[in-house]
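What you see is the complex with one protein chain gone and the rest in place.
Letters A and B name the chains as they come in the text, with residue numbers starting at 1 for each one.
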Amino acid sequence: MVPKMIKELFTIKKLDLSLAIFIGALLVSLIGSMRYSDPLKMVGFPEQPPSREFPLGTDSWGRDLLALLLNGIKNSVYIGATAAAIAWIIGVAIGVISGLRDGLTDEVLMLITNIVLVLPSILIMMLIAAYLKERNTFFVSLVIGLTSWPWVARAVRSQVMSLKEREFIQMSKMAGLNETKIILEDILPNMASYLFMTFVLLMSGAMIAEAGLSMIGLGLTRGVSLGIILYWAQTLDSVRRGIWWWFIPPGLCLVLLTTSLLLLSTALDEYFNPRLKGG
Amino acid sequence: MLLSVDNLTKIFTVGLLRKKEIVAVRDVSFQVDSGKFVSLVGESGSGKTTTAKMILKLIQPTSGKIFFEGKDVTMLNKYQDLKEYWSKVHGIFQDPYASFNPLQKVDRVLYQVFGLIKDQNVDRDKTVREALKEVGLNPEEVLGKYPHELSGGQRQRIMVARCYLIKPKLIVADEPVSMIDASTREGVIQLLSNLRDEYKTSVIFITHDLGLAYYVSDEMLIMYKGQVVERGSPDEVMDHPSSEYTKRLKADIPLLYRKWEGF
Partner (left out) sequence: MILLSAENVRAYYFLPQGVVKAVDGINLSLEKGITLGLAGESGCGKSTLVNTLLGSIKPPLRLVEGKILLDGKEISKMNISKLKKDVWGVEVSLVPQSALNALMPTKKVIDFIKDALVQHKKFSDSEILSLAKKRFEELNLDVKALYMFPHELSGGMRQRVVIAISTLLNPKLLIVDEPTSALDVSSQKQVLRTLLDLKKSGIIQSMIFVTHDIAVLRQIADKIGIMYAGKLVELSSTDNILYNPKHPYTVGLINAIVTPEPEVKRRKIMSIPGQPPNLLNPPSGCRFHTRCKFAMDICLHKEPPLLEVEGDTLVACHLFSSSKGG
């Protein structure tokens, strides 16, 4: 079942392309960050344009921008994936429970979801930033993850609510299967498309959120990410001063990565939907 | 008397702020004896499927009572009690495709009911194969396949095979043959009759097809807008209908041996 799925998946061009771009970028960054293990080291003259020694030039502190970029990609993807995982687990869990239960449980969970939905996450992060002086990649992931799950919970809940009316679920119920088994065997597998897509979308959203947070100074305090590079670039007025090799590469990478993820999600949608119809 | 349904009512409330009430089933009462086919006949919106789901304990009634084998089962909600109930009262639904998890092999709907059977030492594979043969299916052709690889008739027969495994006292069949080709319907109905003849299984046969109900039932109940408007033996209901609705239904059904006036 699974191998066949993967084989069919790869017949979709969009999927090949988007996966190739994303994994390609990730691999390059992983290898690169091993080679350039200390990107924050001062290695050359400040604000030098790209040269043979430094393919992406240097920033105001004389640091190698290529090294910064490669490490930045790695960390941004890490934050994206971790935040997505956190939000996904919370959102799916709440969505499934809320979808299956009527009455009080459902209402309470939806109330919580709605509250978190309207909370301005920027405000929360500013408050937290005020208290915590040190923010590492995991922490940033946590903050983003804990504030971006509500739409997942709602989407999953409505899918579950429509699925649970389907006859095969009722057949499983009458066979005496307990709720956990029904969730794992009947409900979740038949929502696979949703589950994949929400993860991919969460990831791309999280990477952008990280960039946004970092650019207002609430992101990482230690380490480098695409957002942090952009933050420094902006703080040191690189746009006006024409230091294009500072802000264009990270911006481009961010766009490339998130776009490939979005493309991936549409490819997944395309794959899953005809199957659902044709099956 | 196997099943007794007394004044069953189901009201659905829709809407958040301005709540609207939909009375799906209103004051429905009837009884089913052992080894009898009782039909609930009605068109869409008549409440017949909601009634079926209440008897199958998939929906809670708003009011009224359900007695099974003399016990009040209306409020049954403990896991163990429900399992016991479903080993004696089981359902077959209309859509033979939707009754299967599309991602799993069809074997699953059969093997999963062993949790309901008392005798845990039975040879499962052998029992499943025998049940499939009882319903006229070749186990080699059917086991290991996915739902979309089989025809509607085959899938519905597997559902009946599932009942052969459980041997319930009562089967609630909601439009069991309406999504199967007409030329293969009788085969499935015959299987339900066999269950009745061999094991005294009763069947609540739910359908919109008056002709089918007339052919198959011992007793017919006609439902309209949530209520039972007519009941009796098939001959009584068809030869001497008392309600306007039944008379209208009768007049509007296309017949084989008679032509409509003015057509």
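Note that in this section a contact is a pair of C-beta atoms (placed from the backbone, for glycine too) under 8 Å apart; a residue touches a chain by one contact, two chains touch by 3 or more.
The structure presented is a predicted model; accordingly, all values stated were derived computationally and were not measured.
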Report summary line: Displayed chains in contact with the omitted chain are B
**Report entry** Options B:S44, B:N77 or B:N121, residue touching the unrepresented chain
**Finding:** B:S44
Query raised in the report: Hey, which subunit B residues sit against the chain that's not shown?
Result: 43-44, 136, 151-154, 181-187, 190, 208-215, 238, 248-250, 252-260, 263
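We adopt the following convention: only the chains that are shown with their structure count from here on.
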Requested in this report: Calculate how many whole Å lie between the centre of subunit A and the centre of subunit B, each centre taken as the average of the chain's C-alpha atoms.
Outcome: 48
Requested in this report: Note which residues of subunit B are touching subunit A in the complex, please.
Outcome: 56, 58, 79, 82-83, 86-87, 90-91, 93-95, 98-104, 109, 112-113, 115-116, 147-148
Query raised in the report: Taking the complex as given, what residues does subunit A use to touch subunit B?
Result: 1, 166-168, 170-178, 185-186, 189-190, 279
